[in-house]
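Every protein chain except one is present and positioned as in the full complex.
Right after this comes chain A.
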């Protein structure tokens, strides 16, 4: 059996954390070949070749793959699919956009957000916003899956797998990139950060969110937000932690003014240590917190920032 794993590459940069975690999730299933595609992908491919458990890296460097549009990338993956029993990617928004298209083109089902690999055909995945975990066995000839990286440890580095160029495919000409609006930030990336500080509806405004950012910067942490905070316009969409946002599992997660809707808990309950600060002592977040503090967050957060 052989696995084709799509490396997570954005603007030429490899997301080592997401890619290495996906490799460790599936390395027991067979030889892992990575596919690195992008307008610039060679450097990322060389870096990905160091991940333990990778046997080969294929590089498709072409402007066509610059913004990872689903139609051309899916076509490329399908053209390679014949050699593999499993087609895998970390469950990023890019992969979730592309892999179901690949699966349908191959006439197989997709398994999204896989949180456990039981054997080559059997996988666990959360359903109902994480309120249940389903174990499913696939009867398809090729398994196409996205892996929820927060539940796997990253594979180590130090390997030196061969890197091979492959030709780009045809341009289906169905879509074109217009622009990206990416927030520039010196903070660590949310899904791979060691510490995450998140704010909820209780923060009250976009201005007040600065308080959360200050605490995060003191700790060298990433900033997250609940869906309520994002919907209220206090925080941008890419900060959203939860079932429909990002799933995180840092060493320390500090939830401020977050009540703890199940949707949010699904995105952070694998964190190693959870701290909750909320003025409502009945808030469900306290049921999952290792340390809970019932306090006015407008006093507690600046005090915490000072004392750390």
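Criterion: a residue touches a chain if its C-beta (ideal position, glycine included) is under 8 Å from a C-beta of that chain, and two chains touch if they have at least 3 such contacts; residues count from 1.
Here is the rule we go by: contacts and distances are computed from a predicted model.
Only one of "Electron transfer flavoprotein subunit beta", "Peptide/nickel transport system permease protein", "FeS assembly protein SufD" or "ABC-type polar-amino-acid transporter" fits the UniProt record of the hidden chain, and that name is "Electron transfer flavoprotein subunit beta". Contact with the undisplayed chain is limited, among A:83, A:180, A:207 or A:282, to A:180. Considering A:59, A:76 or A:219, the position touching the chain not shown turns out to be A:219 (whole complex).
When the full complex is taken into account, the listed residue touching the unshown chain is A:70, out of A:23, A:44, A:57 or A:70. Across A:55, A:97 or A:157, the single residue that touches the chain missing here is A:97.
Contact between chain A and the absent chain runs through residues 10, 67, 69-71, 74, 92-94, 96-105, 107-113, 122, 125-140, 173-183, 191, 195, 219, 227, 230-231, 236-238, 243-244, 246, 251-252, 269, 272-275, 286-295, 300, 303-304, 307-308.
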